[in-house]
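Only one protein chain is missing from this complex, and each of the others stays in its spot.
Take a look at chain A:
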Amino acid sequence: MTSSSTPVRASPRPARRRRVDRRGWLFVAPFLVVFALVFLAPIAYAMWLSLFREQVLFGGTQFVGLDNYAAVLGDGRFWESFLRVLLFLVVQVPVMLGLALVAALAIDSARLHAAGFFRIVIFLPYAVPGVVAALMWGFIYGDHFGLAADLNEWLGRRVVEPLSGDWVLASIGNIVTWEFVGYNMLILYSALKVVPGDLYEAAAIDGAGALRTVVSIKLPAIRGALVIATIFSIIGSFQLFNEPNVLRSLAPNAISTFYTPNMYAYNLSFGGQQYDYSATVAIVMGVITAIIAYVVQLRGSRKGV
């Protein structure tokens, strides 16, 4: 995102530098070899697979061109799962990033008692595996021995049912928010830390209040970090898998096998042996994600300049 802003110092002796420069590959090559094996090769392989279809009757595979793509685009299950993660994204990401931003600004404001304590504790859930977070919240949501059950008992009625069909998406959103507010807070806070102190001094001399400082100095200064956090969050939403997959054993009626696109791709492969079609679903989701991430990055870096 930023290497373009790296100052490149003009070298006085270009000939000597070029000799040294080629040695950069020595450091980069090992990474790239493994990268090609675990990123590029699977992408190429998935594209290859997506052009074939397993024949049900004769057991062979047949080249079908773009038929699988046409099938995915006309697949009601795919679109249902896609719209679900889109709804999730539109609601959960702003809530999570909003909380993270408020927390980062509060911790950075120097008006908070025990700011260091807040920073580390809010970050802690990030160290909790998604599976453990989902198991833990799943129990808390549950009827057996969770806090939801306690609350219902106290109210005398079954009011709180986080694992019911109407609520389960919001319940998943809560788990993801709980896990990742701290992580995003840390990204934003790190960006705030490097705003030059002179800017604040100048603002104070000009009589800017706390709110004005936030709007005019802090928010523009961390725009790049906000864009990165947004992109990571969008990717995370489209990839949603762990939490719904873990909760499925507690709420099998509310969470289908195609609840998210990723669960759909997984179950096509491992429940249905439809590897070619599964690869196509994965590619379509990858392309959609990459396009949206790209648009966000473009808009984010252009806005307010």
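Just so we're on the same page, a residue touches a chain if its C-beta (ideal position, glycine included) is under 8 Å from a C-beta of that chain, and two chains touch if they have at least 3 such contacts; residues count from 1.
Throughout what follows, contacts and distances are computed from a predicted model.
Entry comment: the absent subunit's protein name, as recorded by UniProt, is "Carbohydrate ABC transporter membrane protein 2 (CUT1 family)", drawn from "Response regulator", "Sulfurtransferase complex subunit TusC", "Multi-ubiquitin domain-containing protein" or "Carbohydrate ABC transporter membrane protein 2 (CUT1 family)". Contact with the undisplayed chain is limited, among A:Val64, A:Leu86 or A:Leu135, to A:Leu135. Mapped onto chain A, the interface with the missing chain covers residues 1-3, 5-6, 8-9, 17, 20-28, 30-32, 34-35, 37-43, 45-46, 49, 99, 103, 106-116, 118, 120-132, 135-140, 144-147, 149-150, 178, 182, 186-187, 190-191, 193-194, 197, 200-201, 204, 210, 222, 224-225, 228, 231, 235, 238-239, 241-242, 246, 249-250, 262, 265-266, 269-270, 275, 278-279, 282-283, 285-286, 289-290, 293-294.
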